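Excluded from the complex is one protein chain; the other protein chains are retained at their positions.
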Amino acid sequence: MKQIATFIVNEKRYELAIEPHMLLVEVLRDELGLTGTKQSCGIGNCGACTVLIDGKPVLSCLTLALTVEGKHITTIEALAQGTALHPIQKAFVEHGAIQCGFCTPGMILSAKALLDKNLNPTDREVKYALSGNLCRCTGYVKIIDAVLAAAEAMSKEANT
Amino acid sequence: MSQRLSVVGKRIIQPDAAAKATGAALYASDIMVPGTLIGKVVRSPYPHARITRIDKSKAENLSGVEAIITPEDTAQWQKFDRGMKDLPMIAGGYTVPPDEGVLNERARHFGDAIAAVAAINEHIAEEALELIEVEYEELPFIIDPEEAMKPGAPQISGFAKGNIGKHMSYAFPAGDVQKAFKEAECIVEGTFSTPKQEHCTAETAAAVARLDVNGRLTVWSQCQLPHLARREIAHIFNMPVHRVKIITPFIGGSFGQRGALCAEPICVALALKTGRPVKLVYSREENFIALESRTGFQYTLRMGFQKDGTLTAMDTYMLGRLGGYMGCGPMASAIGMIFGLGHYRCPNRSGEADMVMTNTPMSGAFRGFGNPAIMWGIEQLVDEAAEKLGMDPIEIRLKNIKKAGEIANMGLRLESTYLEECIKRGAEAIGWKEKWGKTKKGTIRRGVGVATMTHCSGAAPLYLDHSNAFIKLNEDGTADLVVHPAPVGQHIWGALSQIAAEELGIHAEDINIVTGDTDVTLFEYGSDASRSTYSVGNATLIAALQAKEQLLERAAGMLGVSAQELEINDRQIFSSTEPKKRISMADVCYDAIYNFKGECLNISGKCSWESKWNSPPTGAFFAEVEVNIETGRVRVIRFVTAMDCGKAINPMAVEGQLEGGIQQGIGYGLTEDYVINKDTGVVETDNYDSYKMPGMMDMPETQVIIIDEPDPKGPFGAKGVGEPGMVGVAPAIANAVYDAVKVRIRDLPITPEKLLNALELARN
Partner (left out) sequence: MKRFEYLAPKMVEEALKMLSDCGHGGAVLAGGTDLLIAMKRREVNPHYVVNIKSIPDLDYIQYHQEAGLRIGAITNHSAIGDSPVIRDKFDLLATACNKIGTPQVRNMGTIGGNICKAGPSQDTPPALLVLDARVKLVSLSGKRIVPIDEFFVGPFKTVLQGAELLTEIQIPNPPPVSAGCYKWATKTVAVDETLVGVAVLITLDSADGVCTDIKIALGSVAPTPMRARKAEEVLRGKRIDDRLIKQAAQVAAGETRPRSRADYRRRISRLLVSEAIAETWKKIR
């Protein structure tokens, strides 16, 4: 039976008719048309469905939508301001960290959660923070480069 | 041949990168068409079974279910080969008989498609699946290829006598192998096995199909070979080709798996049955059981050398496991033998392969397509020979690698090779001299290993290497390039932009890639066999050249000079003898379009390209491993890939291919094991909790070296590089393990238990 629930997605409020079995990833993609969040394995192993809830990375494919009513959900669509890319997105683009791009939204959000807390991560800290995001195309090398470059850029901006 | 290049060779940003970074890029699973129904598939829980009864009444009565189709419904359509090898895409008349129906009355493997549902949402479709009652008559089944070939084994296909789907002979036999082995001074041989490896594309198989009012069918398809998909789908559903339109969205990874039809046939069937658009997205489990994965082999290999390390003889017999339907699998052996036996200089070569059908999910093409499997054995035997002969593994390879001008693996002239430089630079980068062949002590032992390989740029002369490019110049001097390779993440749009822009003397961002719609694009074989940059690139280059000729002719008229003396650079056309005589691209193009003097022209160029050459890329792979002799764990701590792929159109993109190949190669070598239960035929590794590919924490320190010397036949000297990056990884690891602990594992993947057993055996 559907019930009306309020979702705060990318700082906007939505009232949606939701059935209990609906997953957060389905609500985002099918009800709100925010297809940036992807489904890939369905069992929380690959991280492609990663969104931020109250700033923390979680798996939207293992989250019942009703359980996050009223929480602040951030999807990849929140990051760019019009055509101006977020520094992390810019770094991914400039460093060739994107090939097929399917793991990219989840990867960027995990990186954002890291850099929002720590603008000076080590190589190892970046790998650890992104260890729940799988990629089959890039071998991860340029993704790590991009996150470190974004950290530097964001750090500089924070200091100016 | 040195080139002064303004655009080619630059690390440009990909035109589609921002869309992917913002989540705006649309993949097949993202496509939303009004009124779309969601499809789901009923799959056989048995490896071999006849469907005796399907009762869809309960499911049909479920509110929200629009249609249910069964093999009875799909019998009206043509049988096909999902690898599309029932089309004449391979030279010499090789085809595969069409053996698979859209739905099949006899399930030939665990997960074979039996029935399908279209409903108004996914949840109802799932519920409907549960309500469809299917009765199966279980049939005797075969998992092992050797058992499948025995007399009395259950026959899987009417086309495969004794379950042998195809017998393949090595396409370029040479010399007298028997004699050569008799005379060889050092013989090495072994039996090797390689598993199925699942592609693990980030995006699962997905398709959207919509039947339009005028009877046209639009299919959003992930197929790497869009124009072939168009024809195959038209053929299956009894339509003329022009009634089918394939739209290629962004594709979330392929590595060869989308070289076959995946979700399209069932999706189209549901759309035709309901008259409504249907979206069919496979689950990760369905990706593992319903699609082709890498063809697994068991093979014997024999190599003969002279005392001085010269390779004189090679022979192999390969047994490949196909699966319940033929698909792309058989060619894996042909390609494997061609690339493996044709890599080193060897005057006496022979090889045979039996590709056997079994009641298992299908086998097909995965990055390297048979080359990774065969080089696994070849590169280990080369090391064994080196040891027997007291040679360094580098030394023995340098002795036998081919030089430019010799006959390459595909029987054509080896246009260029810098494999020697790859080997030398890679060896230096890994620290070969300091690390190889040292006495190892202690619980943790390090070792280094090398493997080399040759691959292809496109599959001429074996496959139909036919590409088309059309370019038109707009009134402001920008250009639209009409091409249709498949955007699977290989950065092809950027590369083609660079090639066209370089030829036309404009900037990469001045090129708009018009693609992804078979109504608009000319025939394109597709992205396969590492051919997009090489073949579509050459087509693009020549189309641009044609457009340039028209452009310069017009400019010559406008400037009052001869076309021969004109050059273009940075959007400016000028006389090389009198540089002051110049005009902008934009002015010339504008004049051509807005022309009232009876000289209207949309400056353009077109090229139908069929490769007459094949410029094989070559590469050397170096692994440094750390082996714990108590736990049996192998950790790759450093990896260096040195690749000769001609001129790198975009070095950043080339690096990405090589780095990605290392991840897949480490998976192939150490962590990925596709397991089928021998007693039940059930696939036990059907998601990432049971099937493990390397994650961020499993990657070594990597270094990629691009030799960057141009090939005479590639566009601006480029060669293919989509596949080679994974080919030499696993054997380099195996050889490094041997250097560390003096045991060989011949059976992929290398696991701790296998290593400990080998160490135990070596001690006794």
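By written order: A and B. Residues from 1 in each chain.
Quick note on the criterion: a contact is a pair of C-beta atoms (placed from the backbone, for glycine too) under 8 Å apart; a residue touches a chain by one contact, two chains touch by 3 or more.
On a predicted model such as this, the values are computed, not experimentally measured, just so you know.
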Residues of chain B (touch criterion as defined above) contacting the omitted chain: 123, 126-127, 630-632, 671, 689, 692-695, 697-698, 752-753, 756
Note that chain A touches the absent chain at residues 1, 19-21, 23, 42-45, 47, 50, 53, 56-59, 62-64, 66-67, 110, 113, 128-132
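The rule is simple: only the chains that are shown with their structure count from here on.
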In whole angstrom, how far does the Cα centroid of chain A sit from the Cα centroid of chain B? 29
Please name which positions on chain B make contact with chain A in the complex. 11, 13-14, 16-27, 29-30, 32, 122-123, 199-204, 250-255, 281, 283-284, 488-491, 652-653, 655-656, 658-664, 687-689, 693, 695-697, 699, 702
With touch defined as at the start, can you tell me which chain A residues reach chain B in the complex? 19, 21-22, 26, 29, 33-43, 45-46, 48, 75-77, 79-80, 85, 89, 92-96, 98-105, 108, 127-128, 130-131, 133-144
